[in-house]
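Here it is: the structure, laid out below.
Here the complex is missing one protein chain, while the rest keep their positions.
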Amino acid sequence: MTEPLEAAEPSASTPPTGVAEELLDVVQSVPGVSAVYPAQPLWQSIAGAALSAVTGEPLPLIGLTDTAGTLAVKARIGVSTPRPAPAVAREVADAIRRHLLPRAAAVEVSVVKVGS
Amino acid sequence: MNYPRDTLECGHSLAELSAYLDTGQIADPAHLDSCPECQAGLASLRKLSALGSELLSSDVADAGSGSDDWMQSILDNLRLELRPGRSIPLQSVHPDDTLWETEGSISALIRSVVDAHPGTAAGKCRLHGDVTTPGTLITVEVEIAVVYGHSMEERADQLREELARTLATHTELAIEAINITVTDVLEEQP
Partner (left out) sequence: MTGSPAAQHQLDLVPDALLAGRAADGDTAAFEALARRHGPLMRATARRLTGSLADADDVVQETLVQAWKQLDSLRDPAAVKGWLLRIVGSRSIDYLRKRRNHADLDDAENHVDQHTRPRPEDPEGNALSSSRVEALKAALAALPEEQRRCWVLKEFNDQSYEEIALTLNISPDSVRGRLARARITLARRMEEWR
């Protein structure tokens, strides 16, 4: 990936390693989140899946893309709770956003499973 | 040997009789009833077919049960990907957040509510209407199977109420109607 020529701060151009893992913890600790699915569905990343089968590394669960200083975060979650699933999705987005402060973020959360 | 040639003395062939067994069609059906040779040929082919069924049963028995390990390991290899269906938008607090529920997650939720009722199982379920535009009126169609002997109308009413409650909790859809169709009546298992 090419770095943007006019990156405001060097630190904003590449997601620091470990952020995805931190965010996974953040998402999993929101009450009602029962599972986190690979951010990229398997059928969209056959090459990635094959690679990960070879290297033994799991597919990334939280998707991160840095665009001109704004971090785009993607998470696909399962919700199992008597509390409303939409509220859980909002809390997940909010928790991600607060964890990344003061960095700007665009957060996308998909609920792909509701109930046990 | 009973059949030195494929053609019988009456002029019919075993190939014709073989096709007759599968399709029920032959040029002169009346002949079959009166011709001992054709009768013998048909009997021989039917006996073979019966033996074929025995071989099939024996092979299926040798193949093992579908709940055995071999099938489980095949199923474990499949890694069936969830079918997402349409993306249903949810309201977000922050303008830069985008939140969704997949249509697949909602139909699975509907099935789990139906299945949790004793004596009912869900079939196909559909969300009619543009779920991708908030506020659009949505009609839910659910097919169910009911175990014989349970009052279907009462059951459908209870289910409709429970589905309405569940969908109001877990979605932001504007549900206009929930239509439940009983497509199967199941025999109670002993």
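In this document, chain identifiers A and B correspond to the written order of the chains, with residue numbering beginning at 1 in each.
Here is the rule we use: a contact is a pair of C-beta atoms (placed from the backbone, for glycine too) under 8 Å apart; a residue touches a chain by one contact, two chains touch by 3 or more.
What you see is a predicted model; the values in this text were computed from it and never measured.
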Listed residues B:63, B:137 or B:174, member touching the removed chain: B:63
Chain not shown: contacting residue from B:89, B:104 or B:129: B:104
Contact set of subunit B toward the excluded chain (per top definition): 1-3, 6, 13-15, 18-19, 22-23, 44-45, 47-49, 51-56, 58-60, 62-67, 70-71, 74-75, 77-78, 80, 82-83, 85, 104, 107-108, 111-112, 115-116, 121-125, 143, 145, 183-184, 186, 189
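One rule holds in what follows: only the chains that are shown with their structure count from here on.
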Centre distance in Å when subunit A and subunit B are each reduced to the mean of their C-alpha atoms: 37
Partner subunit A, residues of subunit B touching it in the complex: 79, 81-82, 84, 87, 90-94, 96-102, 104-106, 108-109, 112, 169-172
Touching residues on subunit A, where the partner in the complex is subunit B: 37, 41-43, 79, 82, 84-86, 89-90, 93-94, 97, 104-116
